[in-house]
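Left out: one protein chain. Kept in place: all the others.
We just call them A, B and C in the order they show up, numbering each chain from 1.
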Amino acid sequence: MRQIGKKSLVLISALMLVLLAACGGNSSQSSGEGDKGGTINAKIGVISYLTGPGAAYGEAITNGFKLAQKEINEKGKVNIELVIEDSAGKQEQALSASQKLMSDDEIVALLGPTLSTEMNVVGPEADLNGIPIMGTSTTAEGIPQIGEYVFRNSIPEALAIPVAMEKAVKKYDVKKVALIYGNDDVFTKSGFDTMKEEVEKMDLEVVTTQTFQKGQSDYNAQLTKIKGLNPDLILASALYNEGAVIMDQARKMGITVPFVGGNGFNSPEVINIAGKAADGLFVATPWFSEKEDPKVQEFIKKYETEYGKKPDQFAAQAYDALYIMAEGLKNAGEADRDALRDALAEIKDLEGILGSFSFDKDGDVEMDPIVLTIKDGKFQIFE
Amino acid sequence: MVLEIKNICKNFGGISALTDVSIRINEGEIYGLIGPNGAGKTTMFNIITNMFPPTTGDITFFNRRITGIKPHNITDLGICRTFQNIRLFSQMTTLENVMVGAHCRSKAGVLSGVFRPKSQRTEEQQIREKAIELLELVGLSEYHDVVSENLAYGQQRRLEIARAIASDPKLLLLDEPAAGMNETETANLFDLIKQVQARGVTVLIIEHDMPLVMKLCDRITVLNFGKKLAEGTPEEIQNNPAVIEAYLGSEEDDEIA
Amino acid sequence: MLLEQLINGITLGSIYAIIALGFTLVFGVLGIINMAHGEIFMFGAFMGIIVTSTLKWPLWAAFLVAIAVTAILGYMLERFALRPLRGKQGVSHLAPLISTIGVSILLENISHHLFGAGNHPFRNSFAEINFQIGSITVYLVQIIIFVISIILMMALSYWLLRTKAGKALRATAENLETASILGVNTKKIIILTVIIASAMGGIAGILVGMAFNSVNPQMGLSMGLKGLAIIILGGMGNVKGAMAGGLILGLSETFVVAYGDSGYRDAIAFIIIIIILLVRPQGIFGQKSAAEGR
Partner (left out) sequence: MLGEFINPYYLQIGSFILINIILAISIYVTLSSGQLSLGSAGFMGIGAYTSALLTIHFDLPILVGIIAGSLVAGICGIIVGLPSLRLSGVYLAIATLGFGEVMRVFFVNWESVTKGAVGLSGIPHIGRELLNFFRDAGFDPSSIGMRNNQFTYLLVLILLLLINIFIIWFFVRQNKSRVGRAFAAIKMDEKAAEAMGINITYYKVLSFTQGAILAGFAGALFAHVLAYISPADFAYHRAIEILIFAVFGGSEVILGAIFGATFMTIMPEALRFISEYRYMIYGLVLIFMMAFRPQGIIDENIMQWLKKKLPSKRGRSHGSRNQKHM
């Protein structure tokens, strides 16, 4: 027994040592050393959801960053180095990652984290420490209001949903609506809150409000109830994964009314999953892959050759975000946290692949989303 | 009268394990409970300690009715038992086992156990001293720090007795204490039980080792198929034709046990 | 509307029942709650998708592949997570529970890596066949699910009662040691049990994929916990109890949504667990002895 004890102890100490030794390691993404005169060198920390159930989002986002980084560094002027940390979608890990990044004095700004829940924890900390932080996918309410160092370039639900709702209501002469949303997810819950507010503003009748939970695959009970109440329109605050299945089951049941979805509902995957059943979905988004803007088409082409798949909204937002950072650095003229914050706050009408971009006084997005609808299995601009 | 068992019946799903058994045990005696396997001896122990209730009947302990009282309260009143298939706290040391036995004779709660006021330290010291003394009594003084599952079989049996005595019982129930012991060990056991008796403890013993029972007990009850077959002094029992028949008829069982 | 909800409830309940049958079989024979059963079910569903959507094979092949793969998973579960614990000194009865929780986490994350986190559509022309009865649309798949669940229940009951293998299974269930003394090859029986239970999970996986057109790695956990609730409701190790429990849970979930608050739908299963365990630990159909002594 003693022998075993001794061996285990040695093993434990060895494990601990390995861990401690590995603690300092960074996964550093640097490309191009170009240290010519006039180039601003800057390190930017990225916190992203790279492992776990939402890893697909984090992957698209970091791909967007990397693509933009390559282009920006090739152009000269600004040379950006990305330091990427995983948050696994958890607040504690996001906070740890942010501390790790913030304590590196060379890092001038943070991008991410992916989820609004994470931003709620990381944002105040970044603000306290005076480092600009920009969310590229955080759409919940109140994020930029956390503090003056907190920005975002993702369109909040409060901006996107009303636009889509207005257009759909006008077109179909909607009087009665049904709501369905995922009540255990911060993203869909906050989308629902916006919908409810807007429904009240527009004076529509709510026939029923239904909820669903993560991991559920049967929505028939909720949909049967909705069907029985005959709404003119269904407002669905769901992520595309669940949303597509909801539409599929609804169409199978014989529900033909249009759906309006939130930001999370906007993905080519909806068509992929639901097929023809996806027809009649309305979403408002800054991102439209069929846009005839050469910049957009070039981005899609490059992204596809680099990563072998079509970029989604998250990749596009991340791509634009790094350009915004680069612009801020250029205007600031130096890689300094406070100077960068002030420069970011000043950004107006910057043309990106999502359109013309400005920050408002809080550091929130000012831009006009386009309303898309799915028709014949394709996203189209809805006029 | 230490214990009075009045008309106890126990049915298990229609099968009768004990039928109308009455026993009276006087203070200070060693009382034997014998009978072939399945006669209901251990069932009787379980009923006395209220591990399960009797179907009908009553038990009084010093004229106090104890049927329906929770097992740990029965120990509190002064009845403690050992088990046929040794049930020590196997990963505790010998000393700790006996100290657990003193549980119901000590009081320290969470806070005094943690903050250790003087009263707790004195109590803990007393428990420890008592445990050491009892280990000496059962001849295990060299094994304080041995984890009890590493003790030899006979030692485990003796440790169980020490643990039971630590609860200061007025009545001690021993369930086949000599099982698996060799002759020397059995002789030691005899001395031990006599010493326990000398401490003023009444003993009720289930045992298959007939020479030991006959030598040890003041009075004996024989159970057979859940019924009382005979009662009396060892001589009376040895000469009772019904008992002899019952035992001859089930000799093999006896051998196995 | 009531009729439609009834159909929804029965469909959902039948699926729950098939999953619970797998749980109950393993518990009945081994006395182990297999927390990984939900994940094995999820793997079955993914196999269905790969076979029909990616490989474009016919549906019957999907069933065969799913049964084969889940059976292999079941074997591996037994071999690596259960067998090492059996007959070992000092292993607490909680060990298999913890070890199968380990398997469930492992499988869930493997499927994240293999299939991605998103939902996968299960597109099959067979799933589209439907009848119109008045304003109600009934899908053939819904009927099939109900029928299969009944057939599985009856087959399992019959098999346990009548056949030789079933008798051996029951002998094993009653007492592992006695069974092996009586000459039952307990090792083989245990492997067989876990494999059959897992294959049933695989079948359930494909049926769910067809009925709801949605398969994702997280579905295993949610279905698994529901299955757990059902076997507690119906009585551990009780085949008919699993069926009845499944239908009860499916119907009550559906009716909570229809006439109550859909937000509490997921809580029902757990409230059932708590109430049943406190009021009637042996389950509605269970015998008392099953719940005692463990």
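The rule we apply is simple: a contact is a pair of C-beta atoms (placed from the backbone, for glycine too) under 8 Å apart; a residue touches a chain by one contact, two chains touch by 3 or more.
This structure is a prediction, so every number in the text was calculated from the model and none was measured.
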Chains shown that the absent chain touches, full complex: A, B, C
Selected residue (touches chain absent from view) among A:Ile44, A:Ala60 or A:Ala88: A:Ala88
Contact with the hidden chain (one of C:Leu59, C:Ile105, C:Ile191 or C:Ile284): C:Ile105
Per the touch definition above, residue among B:Ala39, B:Leu88 or B:Leu216 touching the missing chain: B:Leu88
Residues of subunit C in contact with the chain not shown: 33, 80-81, 84-85, 88, 90-99, 101-110, 221, 225, 228-229, 232, 261, 263-264, 266-267, 269-271, 273-274, 277-278, 281, 291, 294
Touch list for subunit A against the chain that is not drawn: 1-2, 4-6, 8-9, 12, 15-16, 18-23, 25, 27, 50-52, 55, 85-86, 88, 91-93, 95-96, 99-100, 102-103, 117, 120-121, 124-125, 128-129, 140, 142, 182-186, 188-190, 193, 213
Subunit B, residues in touch with the chain not shown (by the definition above): 49, 51, 70-72, 75-76, 80-81, 83, 87-93, 95-96, 99-101, 103-104, 106, 108-110, 112-116, 120, 124, 127-128, 144-145, 163-164, 167
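Methods note: only the chains that are shown with their structure count from here on.
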Where subunit B and subunit C are represented by their mean Cα positions, the distance between them in whole Å: 48
Centroid spacing, where centroids are CA-atom means, of subunit A and subunit B in whole angstrom: 72
For subunit C, residues contacting two or more additional chains: none
Interface hub residues of subunit A, defined as touching at least two other chains: none
Subunit A residues within the subunit C interface of the complex: 52-56, 183, 210-222, 224-225, 227-228, 241-242, 244-245, 248-249, 252-254, 269, 272-275
Of all residues in subunit C, those that touch subunit A in their complex: 1, 4-5, 8-9, 11-12, 112, 116-121, 123, 130, 135, 137, 139, 208, 211-219, 221-222, 253-254, 257-258, 261-263, 265-266
